[in-house]
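Take a look at the structure set out below.
Showing just some of the chains, left in place.
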Amino acid sequence: MSGNEPVYGAGVWHFATYVDRYATDGYGEPRTVLDGIALAGSVGDLSVLDLNWPFPPGDISTAEVKKALDEHRLRAIALTPEIYTGRFARGGFTNPDPAVRTEAIELVAAAAEVGRELGVDYIKLWPGQDGYDYPFQADYADLWGKTTGALRELAQAFPDLKFAIEYKPREPRNRMILSSVARTLLAIQETGADNVGVLLDFGHSLYGGETPAEAARMAIAHDRLFAIDVNDNFRGWDDDMVVGSVHLLETFEFFFALHDAGWEGVWQLDQFPFREDPVEAARAGIRTMRAFHRALSYLDRDQLADAQARQDALAAQRIAKRALFRALAESETA
Amino acid sequence: MSGNEPVYGAGVWHFATYVDRYATDGYGEPRTVLDGIALAGSVGDLSVLDLNWPFPPGDISTAEVKKALDEHRLRAIALTPEIYTGRFARGGFTNPDPAVRTEAIELVAAAAEVGRELGVDYIKLWPGQDGYDYPFQADYADLWGKTTGALRELAQAFPDLKFAIEYKPREPRNRMILSSVARTLLAIQETGADNVGVLLDFGHSLYGGETPAEAARMAIAHDRLFAIDVNDNFRGWDDDMVVGSVHLLETFEFFFALHDAGWEGVWQLDQFPFREDPVEAARAGIRTMRAFHRALSYLDRDQLADAQARQDALAAQRIAKRALFRALAESETA
């Protein structure tokens, strides 16, 4: 095998139930973060979790979470402060109301304190409500300044912690400020901080028109790839489908890019199984990731490097497919 | 003016608040259908409403709704049975569980009874959960048969009522069965029923890759355009923005197509003002629709017909713009 098996993780929301604007009564009974941790524990291959904070549904203590994590042999790799709820419908870091903006920053700060206590690797920032919906609605320079200002403030307040920004093209806002890897890297530059980086979500990159492997290379070249999430979609929306259910080659190429660059972080799921069993969905995702890992060990690097040096698409695809299909076949027939 | 002012309508959900998968606590305090009717009444230019049924939040009587409508001088043009809630997460008409499928059909039948009582023009069918999410998940012939079977059954059970199908490419399912005007017309053909038609939502058509004016012509040619909804979006998702906020020319072309074909239904809003004042959003939409109506009277039909006969894009656009810009300018400076 090509090095050790990666650590597998997931966002705990993978094990939640969901609502949307039509099924307002929900896709199943609500689950608390403790329910989610228990389900995550039953997957059998997960080692770490990214946890929403305040812990859903809001009244669960850090001690309870710690206990549940220990019980299920899981570790909190990250906290995700919920700066995208109804309170922040008109923006978190970019809210036009200074009081609400401050609240968003303070919510992150509070999450950072809890994160320290839990020993997380990073605080995840997903400013999903920071954007705009209509032409002419916003002063883009103002939104940008408010965003980078909040990032700088938080980075300086918690120099011992890392902040990982999960960029996304849109949803819930029609347009988000931090919408691509390159825009996010430019924003990070402006903070002047070392402890702010990128969480690259494969699906966000894909439906944003990027090539995820290329985006990963760029973030790594800037030494800012703090974390990744994987899932899949139909390239038009953040469908958060099971890994490898549509884009097998491009997902494998993404993991190849990480591996080739020596990146050694957690291989983490961000799936939303609206109508599927979440434990089975997680197992399906991990099974495929494990096949990717094995495929990396089958890959003939010299041949691939040679084909890529010639930019020979047919040869490079064939080399990649040979390794991938062998590992996938083994995985599915095991 | 080119004929009488149209009747303006809206879906009552225009005046609701919303949740989504992130802002699960909602974009504002919940509102009942009675609240919605009152807000609709305050717009001042709305005459008819399409109402979700059971009336939100579920325990409101038909008598109460009638009274509220009367009070606000509104009429129920349609009922929309909620066959897309959590109960029907895995499908309404196409649910793999026959009991749930029957429930969906019975829900529509119950709505039809109430609709008769309220004297609506049509029962709207929006089978938003009828579709699939993953490659290989479904037997497409089976989904199609279940869909057309349910439509046929309902059409025959209520021969005195009309059913209008609102097609949509996707959301909440990754793929919907009735996803385009042509597919919906083919489904209607198979029902063999006269009382099933199309509700053409401008935004659905637009982000589904159709030209809405062309789709309208097709539905009219088949004598099946039962109703329309308008809104706007960025062509990649059902953003349900205010009419004319992005696609002024194409929306005007859509109304031109309706008018030119002698179609005389209600001009109806299907906007979702997540973060905007719903009454102001409705007024903005109606203001623009009124300008379109006026622009139709300014349009030089002979010149346009001549330019279109030559397929002369520059000439045709200029003729359309001259009428449109004049009306829009008058509208905004009034």
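The letters A and B name the chains in turn, as written, and every chain counts its residues from 1.
We adopt the following convention: a residue touches a chain if its C-beta (ideal position, glycine included) is under 8 Å from a C-beta of that chain, and two chains touch if they have at least 3 such contacts.
Quick caveat, the model's predicted, so the values are computed rather than measured.
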Whole-assembly copy number, given 2 chains displayed: 4
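The rule is short, and it goes like this: only the chains that are shown with their structure count from here on.
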Copy-to-copy rotation for chain A and chain B - C-alpha atoms, rounded to a multiple of 5°: 180
Residues on chain B engaged by chain A in the complex (per definition of touch): 18-28, 84-87, 89-90, 128-129, 133-135, 170-172, 174, 234, 236-237, 239, 241-242, 245-246, 272, 274-275
